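Before anything else, here's the structure in question.
Yeah, one chain of the complex is gone here, protein chain that is, but the others are all in their spots.
Letters A, B and C mark the chains as written, and numbering starts fresh at 1 in each.
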Amino acid sequence: MGVVYRRGSEVRSVNEGDRVAVNAITPCFRCAACQQGATSHCGGLLGGWKLSHVKDGVFAEYFHVNDAEANLALVPDSISDEAACYTTDMMPTGLRGAELADVPLGGTVAIFGQGPVGLMATAGARLRGAGLIIVVDKRPNRLELAKAFGADITLDFTAVDPDEEIMEITRGVGVDAALEAIGSQMAMDSCLQTTRPGGTIVNMGIHSDGDTIDLPNDAWGRGMSDKTIRSVLCPGGKENMKRMMRLIETGRIDPTKLTTHTFRFDQLEKAFGMMSKKADNIIKPLILF
Amino acid sequence: MGVVYRRGSEVRSVNEGDRVAVNAITPCFRCAACQQGATSHCGGLLGGWKLSHVKDGVFAEYFHVNDAEANLALVPDSISDEAACYTTDMMPTGLRGAELADVPLGGTVAIFGQGPVGLMATAGARLRGAGLIIVVDKRPNRLELAKAFGADITLDFTAVDPDEEIMEITRGVGVDAALEAIGSQMAMDSCLQTTRPGGTIVNMGIHSDGDTIDLPNDAWGRGMSDKTIRSVLCPGGKENMKRMMRLIETGRIDPTKLTTHTFRFDQLEKAFGMMSKKADNIIKPLILF
Amino acid sequence: MGVVYRRGSEVRSVNEGDRVAVNAITPCFRCAACQQGATSHCGGLLGGWKLSHVKDGVFAEYFHVNDAEANLALVPDSISDEAACYTTDMMPTGLRGAELADVPLGGTVAIFGQGPVGLMATAGARLRGAGLIIVVDKRPNRLELAKAFGADITLDFTAVDPDEEIMEITRGVGVDAALEAIGSQMAMDSCLQTTRPGGTIVNMGIHSDGDTIDLPNDAWGRGMSDKTIRSVLCPGGKENMKRMMRLIETGRIDPTKLTTHTFRFDQLEKAFGMMSKKADNIIKPLILF
Partner (left out) sequence: MGVVYRRGSEVRSVNEGDRVAVNAITPCFRCAACQQGATSHCGGLLGGWKLSHVKDGVFAEYFHVNDAEANLALVPDSISDEAACYTTDMMPTGLRGAELADVPLGGTVAIFGQGPVGLMATAGARLRGAGLIIVVDKRPNRLELAKAFGADITLDFTAVDPDEEIMEITRGVGVDAALEAIGSQMAMDSCLQTTRPGGTIVNMGIHSDGDTIDLPNDAWGRGMSDKTIRSVLCPGGKENMKRMMRLIETGRIDPTKLTTHTFRFDQLEKAFGMMSKKADNIIKPLILF
């Protein structure tokens, strides 16, 4: 979803020929919202999300980057273009979700949905030191890839009831944190049902449909469960991307495992079409220029 | 809701004649849930809530206190029986809600509902250093009392649209935190609508009705608003009560302002009846033995 | 130490005639340090501290403000020039120290030194909901003013041993947090000695002298006390100043009580001279233009 930037007038201390990456979220870091810490909501709700959202041109040879000083991240030589692309959206979103889950070393996590963000959350939970990671999806190739990214137990929700399984695995206690990586009501239900009292639910999925997202009242303890529900938009800025790149450089994570299909630039529409239908079990396409 | 304890076999280092207070929540502090920090859910969801919930006898001359070593709080001479009663449920719940709101010094807070817990949350928000406290209710005596506990602006929701008012007062930004102190769907809606991106919603109300509590999807940023929703049950234990009592001793708060009606012990049923109907604009009754 | 800004070419959305205030710390909010959260150390250690430190001109009719978009705070009509001045250094430093002390509602605090920053820390501890605030100084007018800002107990360290007093007041436990507002080795010693295990020490004083500041090993539990020692530089940026101004507007704090002496502009050197010697028990001078 992010694209490697080429050249631009706002760039400072980046030289001709340098490779830089630009996040989908490009905050100004100066407005009231940014100074309050809500940089992804620069100027207003979702306001930091510009590229691939309200600004065109991410597939153009040149495109404009606002607040470039704060948002252009140099790509080290050791990192491929392909890997760098993942630091612009999928990786920071999934890893941020895992951080917000606030799981202690050795704690337990369940992740619902193993699309690109869910898989990155699995990698993030593993990186963050969760002691048991249970993931839920239905596609065999995603569940398999989840194991490669660090999942301990994979549950196919077409074969078993994931809530029951998770409660049994945790001996009736529930997990310390549950992550929603689909954007579905059903997954939110499961997150509330399977999180222990005092635990944390992190929503990373985009809930495109519906006027409301409903919390199951009993699982929420009728408002007294001490469960915390967080929601997250990808964090922006060059510093966060630098940390993502460091994790790639030092071999902690290889996000290119997400690439299941490769296309030429003139196949762009085909790639988008396959993504929207998740055709051929596509996880993430790579577009070559 | 809490009642002053008299004497008991489990008590240690409390002498005959001492006055002690017991919280509605009496955790063991040792089980898995307690060691995970979820002491109010000792042994399971809502499990720490014993007195006035699953254990009878709080109006008896003698009653059993589990884990008394951890749950009997000595009442200093300077604190009246009446004031001490409020440290057993209303005060710790409301103040804990205000703490979880995580508002920086000078930040903004809206509180929906000014019953006993809501009023204590107002006092808590003031104690915590909020710079602007907006409260919403419909009963004039509650709104008046809210001012006495520290509210800056009171909104009668039968006269104005509180969401619109709050957004106008905050110039379209929303408050840093919104607290739900009613247990109603409508108040939860308002909390989501009036909290800024990245802000915090704290639910303190008991949602007795309904299979679900619904989050308005747009205000929640379709799951990407970075808003955090917390839910809270009164924290238990003698140490927390000691802090509540200190606040009374040093004149930070006078919870006895909540007492609008006083009854003799033989009028107990009348008191409960009035509370369930909120008759005569009752806020909290005091039962004299 | 801060001064009201007049006009400047970098200003946006501030109109001719508006009053604005500028903090002593003016971060860019975009560099690596700023994006890591260390905005006061923009570009390097203490790097955000420009005005009154590395940039001249704060008493000139015009002066340059870097990153003005992020650092000019509009002063509301209801706030006097005098009060606004205090939002540029003393108030944000003292209040930030109180926030970092991380004291729960009803907790206990000791503050060593009641100069301008120490007094603002006292006000901050009161605003943050501490249940008992003990302050230490030797000047009677400072101790008296401390009471006005919220101190419960004042200790004159020339008359009593403050460490012994604090330990007796807290029945041998120590306070939840101790704040250093002098910049002296002796005060740091006292902070470590009087903080309970697991508590927090916040250093706000500038330790101008000495190659080292020494932690008393026993009080520090030989490195195992679980005590946390924080150090703090005034936080910058317009948002933080807006919160400070809100606290003044809504009557939470009146920083002008710090002003003990008033001077005309041509008495500037006299004012500085008195401050350096703390002559005539001066706490803070006001310079009138």
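As a working rule, a residue touches a chain if its C-beta (ideal position, glycine included) is under 8 Å from a C-beta of that chain, and two chains touch if they have at least 3 such contacts.
What you are looking at is a predicted structure, and each value in this text was computed from that prediction instead of being measured.
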Legend entry - Omitted-chain contact residue, chosen from C:A32, C:I153 or C:L286: C:A32
Legend entry - Option from C:M90, C:V232, C:L258 or C:I283 whose C-beta touches the chain left out: C:V232
Inset, instruction - With the missing chain put back, which residues of chain B would touch it? List them for me. - result: 29-30, 32, 34-36, 67, 69-70, 237-240, 242
Inset, instruction - For the chain that got dropped from the picture, name the residues of chain A it touches. - result: 95, 98-99, 104-108, 124, 127-129, 131-132, 152, 242-247, 249-250, 252
Legend entry - Absent chain, residues of chain C that touch it: 32-33, 36-38, 40-41, 44-46, 173, 176, 180, 183, 196-199, 203-208, 210-218, 220-233
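The criterion applied here is as follows: only the chains that are shown with their structure count from here on.
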Inset, instruction - Enter the angle, 0 to 180° in steps of 5, of the rotation superposing CA atoms of chain A on those of chain C. - result: 180
Legend entry - chain A-chain C separation of Cα centroids, rounded to whole Å: 40
Inset, instruction - Determine the centre-to-centre distance between chain B and chain C, using the mean Cα coordinates as centres, and give it in whole Å. - result: 33
Inset, instruction - Pull out every residue in chain A that's touching 2 or more other chains. - result: 32, 36
